[in-house]
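Omission of a single protein chain aside, the complex is shown with its protein chains in their original locations.
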Amino acid sequence: MARSPSKVVDGQTRPAPPSRFQSKALALLVVALIVWSVVTIDVDLERLIDLPARLGDSIRRMFLPPDWGYTGRAVEGMIESIQIAWIGTLIGAALSLPLGFLGAKNVSAGPVSSIIRQILNGIRAIPELVLAVVIFIPILGLGPFAGTMAIGIHSIGTLGKLTAEVVEGVDPGPVEAARASGASQVQTLRWGVLPQVLPDIVAFWLYRFEINIRAAAILGIVGAGGVGAILQNTLTFRRWELAGTTVIVIIIATIAIDYVSAAVRRRIIEGGAHRQRADVIEQPELAVT
Amino acid sequence: MIEFDKASVTYPGGVQALVDLDLIIEAGQLVVIVGLSGAGKSTLIRAINGLVPLSGGTVRVDGRDVGRASGRELRAIRSRVGMIFQTFNLVKRTSVLNNVLMGRLHATPTWRSMIGWYRRRDIELAMQALERVGIVEKAYVRAANLSGGQQQRVGIARALAQDPKIILADEPVASLDPPTSHVVMRDLQRINHELGMTTVVNLHFLDLAKVYGERIIGMRGGRLVYDGTAHDANEQVFRDIYGRSLTADDVLDSPAA
Partner (left out) sequence: MTATPLQADAGRPIRPPRSRLLPLGLVVSAAITWWAASDDFGVGFSLGEIIDNLTRGHRVLREVLSPNWAFFPQTVDPLLETFKMAIIASVIGCGVALPLSFLASKVTTPNSVTYLVDRGVLNVIRALPDLLYALVLVTAIGIGPLAGIIALILFNLAVTAKLLSETIDGVDTGPSEAAWAGGASRTQMIRSSVFPQILPNYIAYVLYVFELNVRASAVIGLVGAGGIGFVLQVQMGFFAYENVAVIVAELFVAVFLIELVSIRLRRRLV
């Protein structure tokens, strides 16, 4: 490069590097926040050092070996959690569909959709646990029904928001076409919007189901049914081997459901088509035409 | 100097992309390769820097066997071979300068490249490369905001920043309009003449091949079927390479203008 500088095209001036003040200031702020958090948090140094040893000990007692005889009990609890999650997701899906549509700016008038979005945000912000303990257990007593309702109502919030966002992102073409041919508002929604958004929405439902399985497992801790209560019992009595079995059951069941749900979701969204991009980088000949 | 010695490439699936290729390209030559899609042009070029491994035979770059090279040796070989792509292959989200600096990666220690702190000397080289292709004012512009022709020039600058001995160009103008194509081809020609870099270019358009190529290589079905000057390459020759009559798609500039 240094061989012939005189041949460089004349008349060009090198631009100055852009000032990155705002980015740098932001980065500094973030770092300061992190440092403050680490320094002021109330954690004993001793505990921190003890940590690996104590943790290792507990893990060993849980899994080497776990008490396989407990599997029946654990599976019962897991099934109940799955049921809770299933019905809960169903409730959430059914109620979030109309709300999601109403919350979309391109379906209902401005103020209406904003209000509904805020309501959905409000519901979202309340953890299922709180819903269960504060509302549904007082109403329905302890047990899986309360858990189901808590999950159901909470899901409306997230599913409603996602549904509204998807509906807002719809391609206006088919909607215009439907309207132009004289369809009513409901018909336009049914035939112009719904076909476009349904795959995404159903995918959200399935994803929410996966998450709700975990939520249902947790609700057991406050008495709303499911495997959470079982796990908590074993830990309260320090029966590590039983806890180990329960954890293994939860992990296997959750992974299995995740896998099936993901497969169904993929089918819905891509209609069976395969993705091949990732292979190109290791087989460059695929880039050759 | 690039030497192919009975080089063959067979893809999994049985497609023979390169068959018994014997070819020597002397240092400093400007070579244009023509042929139909699938005739082996892309494979030939990518065999030179080892992006496509040979199934048989050898290819040597400046005496070093590409197929036998270890990881580090291969990177060393590649650092002396700059490549330009049909789809430019720029990182669209980042600045032109950062894209060109990718050409200096082989000379940058890993820790520096992780945090993006290049040496001043490397930044200088990158700037000079941009000056050479005439778009240094765009150094801090995001690559996505440039036109196709400008992006390709950034691609050329990236290759130049490596300070290479050889430049490979895989259909560099296929995505560009005619006037821009000529600009880019002229840039490549200029680089070859002024800096003496061996330049190997795949071209789809025959008129460009004749105008800019000193030596033309015709590939057909993975075999070398023509090796001669642009002067001697007439329509009959092209018809032999393509195996059919020439159509309007094979030339860049429309005949009657």
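Letters A and B mark the chains in the order given here, with residues in each chain numbered from 1 onward.
In the analysis below, contacts are C-beta pairs under 8 Å (C-beta built on N, C-alpha and C of every residue); 3 or more make two chains touch, one makes a residue touch a chain.
Given the structure is predicted, the values throughout are model-derived calculations rather than measurements.
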So which of A:L64, A:I255 or A:I269 would be touching the chain we can't see?
A:I255
For the full complex, which residue in B:N49, B:Q128, B:S181 or B:T198 touches the chain that was left out?
B:N49
Which residue of B:Q16, B:S55 or B:T87 touches the chain not shown here
B:T87
Where chain B meets the left-out chain, the residues are 49, 51, 71, 74-83, 85, 87-94, 98, 102-103, 105-106, 108, 110, 113-114, 155, 158-159, 162, 168
Per the touch rule stated above, chain A touches the missing chain via residues 33-34, 36-38, 40-44, 47-48, 50-51, 54-55, 57-59, 62, 80, 82-84, 86-87, 90, 121-122, 124-127, 129-130, 133-136, 138-140, 143-145, 147-149, 214-215, 217-218, 221-222, 225, 228, 231-232, 235-236, 238, 243, 247, 250-251, 254-255, 258, 264, 267, 275, 277-282, 284, 287
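As a convention for this text, only the chains that are shown with their structure count from here on.
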Whole-Å gap separating chain A and chain B, where each centre is the average of the chain's CA atoms
46
Chain B residues touching chain A in their complex are 9, 11, 17, 37-38, 42-43, 46, 51-52, 125, 127-129, 131-132, 134, 136-140, 160, 163, 194-195
Report the residues of chain A in contact with chain B in the complex, numbered from low to high.
1, 3-5, 7-9, 12-15, 17-18, 284-285, 287-289
